[in-house]
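Complex shown without one protein chain; remaining protein chains in place.
By letter and in written order, the chains are A, B and C; residue numbering begins at 1 in each of them.
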Amino acid sequence: MDITKIQNQLQKFAFDRDWEQFHTPKNLAMALSVEASELVEIFQWLNAEESNSPNQKQTEEINSEVADIAMYLLRFCSVLGIDLEKAIESKLERNAEKYPVNLSKGNAQKYNQRGD
Amino acid sequence: MDITKIQNQLQKFAFDRDWEQFHTPKNLAMALSVEASELVEIFQWLNAEESNSPNQKQTEEINSEVADIAMYLLRFCSVLGIDLEKAIESKLERNAEKYPVNLSKGNAQKYNQRGD
Amino acid sequence: MDITKIQNQLQKFAFDRDWEQFHTPKNLAMALSVEASELVEIFQWLNAEESNSPNQKQTEEINSEVADIAMYLLRFCSVLGIDLEKAIESKLERNAEKYPVNLSKGNAQKYNQRGD
Partner (left out) sequence: MDITKIQNQLQKFAFDRDWEQFHTPKNLAMALSVEASELVEIFQWLNAEESNSPNQKQTEEINSEVADIAMYLLRFCSVLGIDLEKAIESKLERNAEKYPVNLSKGNAQKYNQRGD
């Protein structure tokens, strides 16, 4: 995925509409969390099995929401000058240390809640 | 950004820890929204200006949260077989139609709230 | 529950700490949603059954989070001069109209998603 290209498109989109004034990190973080909740809304009354096989209408909504989330996330990173790819790499490394296989197997609790 | 590579890493990470049982679309959507709120938390008491220049500690937290959001988003798409790049392209096209420059300039209200 | 008394306590608490400057409706809405997500976090990896019988530690966290949510909600209403009790009564009436028993039975989909 060409992140920089998408970020440039999003910046032009905002610039053309004079929306850069609204795109503070604070507002973009809010918008991102609102879109994440719209994704949650699709699943809130479904059980685990149903959530694995969304119907056609739900699938369209899901595609729409994941795009919104990705776009606000990329826009947010762009505005604050964050290198998302590097942030992910760094987090993957830390997670590997934080959740060693032998202590984490079959246990989704966070490392700091393991209580040992 | 090599999305497929990251998605493969995330899947292996979950598989090695027997965490795939927890990674239903419903649970991943919840986890994604929780991470988005942790990003919001950093900004909740900051004004617009302050949110533009986070300090060192905030910057580290922000990098950590955007990585978590991206990783849950990629994992969610992986589990449901969603092509994120295609979803973004499709949404960019629809947004261009939905928010024409002449009607949207300087106005962040959603198209359907313009009231015309 | 004496809402007005709690709201007065919360206002005094904010006033004494010079926190009223931070308590804009925008910021309080953010803080409320962050607390709601902290409640979600407790349940994100639990299945439906497990969520019905939280352990001692989870119960303490849940009590702490529902209190935070209630307090930010009451503070938000206080700052904007909203009569929460009246808002609830009004919504209960609308919901009774929106979700008639015969059309809603066993179906948690929203009225406007019923497709008829």
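FYI, contacts are C-beta pairs under 8 Å (C-beta built on N, C-alpha and C of every residue); 3 or more make two chains touch, one makes a residue touch a chain.
All figures in this text were calculated on a predicted structure; none of them were measured in a lab.
Participant: Can you pull out the displayed chains that the omitted chain is in contact with?
Facilitator: Answer for the hidden chain's contacts among shown chains: A, B, C.
Participant: Write the list of subunit C residues that the hidden chain touches.
Facilitator: Those residues of subunit C that touch the unshown chain are 1-3, 6, 9, 13, 16-19, 21-22, 24-27, 29-30, 32-33, 36-37, 39-40, 42-43, 46-48, 51-52, 54, 62-64, 66-71, 73, 76-77, 80, 82, 84-85, 87-88, 90-92, 95-96, 99, 101, 104-108.
Participant: Since one chain isn't shown, list which residues of subunit B touch it in the complete complex.
Facilitator: 30, 33, 37, 45, 47-48, 108-109
Participant: What does the interface between subunit A and the hidden chain look like in terms of residue numbers?
Facilitator: Interface with the chain not displayed, on the subunit A side: 22, 27, 30-31, 33-34, 36-38, 40-41, 43-45.
The rule is simple: only the chains that are shown with their structure count from here on.
Participant: With chain centres taken as the means of their Cα atoms, state the distance from subunit A to subunit B in Å.
Facilitator: So the centre of subunit A lies 2 Å away from the centre of subunit B.
Participant: Taking each chain's centre as the mean of its CA atoms, how far is subunit A from subunit C in angstrom?
Facilitator: Centre separation, subunit A to subunit C: 24 Å.
Participant: Mind pulling the residue numbers of subunit B that touch at least two other chains?
Facilitator: 22, 27, 30, 33, 36-37, 40, 43
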